[in-house]
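The other protein chains are all here in position, but one chain of the complex has been omitted.
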Amino acid sequence: MSKNGRARLACLTFPHLALVLAWRAHPELQGEPVLVGGNGPGGRQVLLAASPPALVLGVRPGQDWRRAEILCPLAVRLQADLAALAGLRRTARLALAGCSPLVEWSDDTSAYVDLTGTDPRRQQEGPRAASCGRVLQEALGVPLSVGVGPSRFSAWAAAQRAEPGRVRLVPEGKAAEFLATWPVSALPIPPETVERLVQFGLRTCGDCASITMVDLQRQFGSDGILLYRLCLGLDSARIDPWHEPPPCGVRRVLAGGVDDAESLRFGAAELARGLAWELSQQGRAAGRIRLILRGEEEESRPPAHLDPRIWWSEVAPPIPMATADELLGPLLSLFGRARLSTAVMVVELEALDLVVPPASQVSLWQGRAADREVIQLAVNRLHDRFGRGLVWRVEVRPGHPGDVPEERLIWRSR
Amino acid sequence: MSPVAVRTGGPLEDPLAVNAGGGWVEVAAVVERWRVEVGWWRTEPECPVQRGCWRVLLSDGRCLDLRLDLASRRWTLERNWG
Partner (left out) sequence: MSSELAGRETDPRAKRPGTVALELALSSLNRRYGPGAVHSGAPPEIQGLTTGVEPLDRITGCQGLPRGRISRLTGGPSSGAFDLGLSLLAEVSRSASTALVDFTLGIDPGDIEAYGGDLDNCWLVRPRRPEEGWAAARALAKAGVELCLLVAEDWPRLTPGAAPAALLATLSEGACAGMVLGGRLIPAALRERICLELECWRLDWSLAHGDVCGLRLEAQVARSHLGATGASCRLQLNFPRPYPLRTGLEALAEGDEDEELPVHLLQVAESRR
């Protein structure tokens, strides 16, 4: 535990996992400009990862694929193997989970480990961070950098300053000093805010830290509070721990057995609804689903691929499935492939390669998009029942300095 | 925010006692005072905002933010901290 009880986080940064896989498959591409594409929101092709020589030319992960190709015409272009990516991600997570129960996998380029509570009598945080780094380095096969600090941003910044294969510590109480020379463009704030800061002559974190929080809030609203905290290394130190998700599936026992594939398809919608509900309980989407048809109802279930009395098949659509509608199409295609040698007594549908649903990744800071829709529907029903003016959403009027509280907010009833 | 009765005094016309509905309570200390002037150019139906604000500690231990609308001379309890 640090001296005054504050958090200490380690940030491990590494090349994007998609690049790691590309280098494993093609070692000769190390040092070359490489673009790795994948499916983004809405199914459009986006840039998932780019090697350092390509990044220098201005490509950025998340960019439209066509734009990335234009910016870097001589780069080697590869498509991400999503199944392999999910496998490597899981391997890396499990490896880190062996070091600490508090690991957050931030994205496929960084992870956070909570070191708060490291007993200084037994092991300093530096060696502990280094051992986490070694474990992950072994799992990925590429050198990575580790930073340790009192908050997420300071730990990430320390990792940026660390050489590959090394640990950089931000000493207790020195986060503001460490961050003072960082440019504001490195902060996780909207680009418009960065632009305004530069216009004000605030180019570094040290410049921003010299302004009072209230003045920053007056100019930038809630972004100003965040900005103040980031520049002093006082932003969140909370970890959202990753745990191996519990198995997710539904099982139906068919009284009397069914030997007709067409009849089985009639139950597909109900299966899809059941699995969608299970996924919603975990807040996950399935990258892959497996349909298993069993000829006998039995409690002890050997692995599907070993038992000849069991027919099974899998499908992995390009976009993870979370809702019943998204599951139904792929499920029907699986039923279409079914070849029954005996009457089916049990139908099982399993969700595999669980991920955060794509819509939630886009609005991560604002909560899960699907949940908000459900809440909005409930609010609409309340308004229908009791009239408008019962439930409100409020937002801060942009640019309002806050001197007049009653004018500061915009109220919306629906 | 709710209307409140205030007795003032002294050279700065600071609140001396406050009645927020539970009887008069003496002001033990004025910890801060500030002024808000917004929108001097506003015309009807909007109004310019001109108010004086005080943060006071009462003798019963409460900390209140009071404001006086300089146009209407009405006192309002803006915030009861804690």
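Per-chain residue numbering starts at 1, and chain names A and B are given in the order in which the chains are listed.
Everything that follows uses one rule, which is that contacts are C-beta pairs under 8 Å (C-beta built on N, C-alpha and C of every residue); 3 or more make two chains touch, one makes a residue touch a chain.
Since the model is a prediction, treat every value here as computed from it, not as a measurement.
**Student:** Of the residues listed, A:89, A:166 or A:372, which one is in contact with the missing chain?
**Tutor:** A:372
**Student:** Among the options A:274, A:295 or A:320, which residue touches the chain absent from this view?
**Tutor:** A:274
**Student:** Which listed residue, A:67, A:166, A:196 or A:238, touches the chain dropped from view?
**Tutor:** From the options A:67, A:166, A:196 or A:238, the contact with the absent chain belongs to A:238.
**Student:** What does the interface between chain B and the hidden chain look like in terms of residue numbers?
**Tutor:** Listed in rising order, the touching residues are 1-2, 31-32, 34, 36, 53, 55, 57, 60-63, 65, 79-82.
**Student:** Touching the absent chain: which residues on chain A qualify?
**Tutor:** 5, 212-215, 218, 222, 225, 228-229, 232, 234, 238, 240, 246-255, 274, 278, 348, 365-367, 371-372, 374-375, 377-379, 381-382, 385-386, 389-396, 402-403, 405, 408-409
Definition applied: only the chains that are shown with their structure count from here on.
**Student:** Roughly how many whole angstrom separate the Cα centroids of chain A and chain B?
**Tutor:** The answer is 48 Å.
**Student:** Could you please specify the touching residues of chain B with respect to chain A in the complex?
**Tutor:** 1, 36, 38, 49, 78
**Student:** Which positions of chain A touch chain B when the two form their complex?
**Tutor:** 403-407
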